[in-house]
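== subunit A ==
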Amino acid sequence: MASRAATGATLPMLALEHVAELSSVAGEDRALLALRNQARELLTPLLLPDRARHLWRYTDPTRFLPDTDPTDLTPTDVGPTWRLEEPLSVAGLLAGGALRVVEMDAQARKAGVAVEDLHHAKAAEMLGQAVPPGHGFVEDINTAAWRGGVLVRVPAGVALEHPIRLRVVAGPLTLPRVLVVAGEGSSFEIIEGHVGGDRSVGKVLGVTEILVARDANVRYGLVQRWDPGIVGHLTARARVAAGARFHLSLASFGGSTFKADVGAYLAGEGAEVETAGVAMGGDQQHFDHHTEHIHEARKTSSNLDFKVALTHAARSTYTGMIRIARQAGGSEAYQENRNLLLSHDARAESIPELEILTDDVRCSHGATVAPIDPEQLFYLQSRGLANLQAMRVIVYGFLDQTLARLPQTTRERIEALVAARLHTE
Partner candidate 1 sequence: MASPRKVADIGTDYAQRYGFHDPEEYFLRSPKGLSHEVVEAISRLKKEPEWMREFRHKALDIFLAKPMPTWGDTQMLSEINFDEITYFVRATEKQGETWDEVPENIKRTFDRLGIPEAERKFLSGVSAQYESEVVYHSVKEELTKQGVIFLDMDSGLREHEAFVREYFATVIPAADNKFSALNSAVWSGGSFIYVPKNIEVTIPLQAYFRINAERMGQFERTLIIADEGSKVHYIEGCTAPVYSSNSLHSAVVELIAKRGARIRYTTIQNWSNNIYNLVTKRAVAWEDAVVEWVDGNLGSKLTMKYPAIFLKGERAHGEVLSIAFAGPGQHQDAGAKAVHLAPNTTSKITSKSISKGTGRATYRGLVKVRKGATGCKTSVQCDALLIGEAARTDTYPTMEIAEDQVRVEHEARISKLGDEQLFYLRSRGLTDDQARLMIVNGFIEPFVKELPMEYAVELNRLIELEMEGSVG
Partner candidate 2 sequence: MSHSAKPVFSCTDVHVWIAEKEVVKGVDLAVSAGEIHAIMGPNGSGKSTLANALMGHPAYTLEGTVELSGEDVTSLSPDEKARRGMFLAFQYPVAVPGVTVASFLRAAVAAVRGTEVPVREFRKELLARMEDLEMDPAFAGRYLNDGFSGGEKKRLEILQLLMLKPRFALLDETDSGLDIDALKVVAEGINAAASQDVGMVLVTHYQRLLNYVRPHVVHVFMDGRIVRTGGPELALELEERGYDWLETPATAGGA
């Protein structure tokens, strides 16, 4: 994690005056308030991460500081309704700082799936297991001041036919918190979509934790398509138990500045994690993605494939860490990051890192940065495709291998967004 060295004399201020009030108004129990206070302690004084370290070298951390005291907000009544056109197990909407809509189909209801307002779900002891206090200053701000949260709990042995959809709508300052608890041997797909921010500027600091119990199979998708005014930081971390599988799909399209921290702890023997991500940036967009696969147990395996396509003056930073602990022998891990630069002003940084603390491993990683292959472009043009069409075809091809790794519903969703994005370029 980023070290918490002081950056200088002029420390930015962070007001978190009304934690207790927020907690009591929301009807939280003491344990949850204690967790909030623990995070607030860590932010006093506020120490921003060391910019010399790579995790924050390319993105100014002060961009994510709230402009007003996030504990001093009141939930606002927001209009957006959500027309559900596809079959879903669960639909949940977080907007205006509160959990608004929960719909559940008969199968999920019968199986005992629970979707609760996180403020009074009495789930404090589960919060912080994948994103503990001290994870980072943004996450700590969320832990101290989040408002509008949802707990999704799928009981042991339950396999859901349709996906769970959560939609999080960005307002002027939004601190959503999501906790997903997958029971032993459960199996389901869950998509967390981030939208909104159409009117003006806004900030989102979101944290999602996913606890995957033994032998469960969770396909989680994080899809960010904010409107251009949003500056946001999303953290999604999973803790994956023995024999469980966790698939993380990441798709980043929107916002002006977006930093993501996603990953998984492979905490039990035989855990498997796959992360597949695509990011498409244009205009002046600034993306900063960080992924981590932390192998803590024997015979765990992880695979990561992250692709970035950039147009205009978009900028992308990718940092990725694969760590195989001393006690995690017999593990394998692969990591690949490819960046396609579609314009002269686009730029990309890639820092794929490995820390391997034992020898009984199979591990490799690769990264590339390259423009569109002029030979490919020429070939397609010679077959009658106009320049723009040909570029689209190439970008599709570039992303397709990664998209093919996504679970069905997530894939359809993300493919549609890719197509929309390509055709507005």
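Behind the choice of candidates: all candidates are chains of the complex that A comes from, given by their letters.
Points to keep in mind about this one:
Throughout what follows, contacts are C-beta pairs under 8 Å (C-beta built on N, C-alpha and C of every residue); 3 or more make two chains touch, one makes a residue touch a chain; residues count from 1.
The shown structure was predicted, so the numbers you read here are calculated from the model rather than taken from an experiment.
The candidate list 1 or 2 contains one chain touching subunit A in this complex, and it is 1.
Remark: subunit A residues 3, 5, 50, 52-54, 326, 329, 339, 341-371 touch candidate 1 in the complex.
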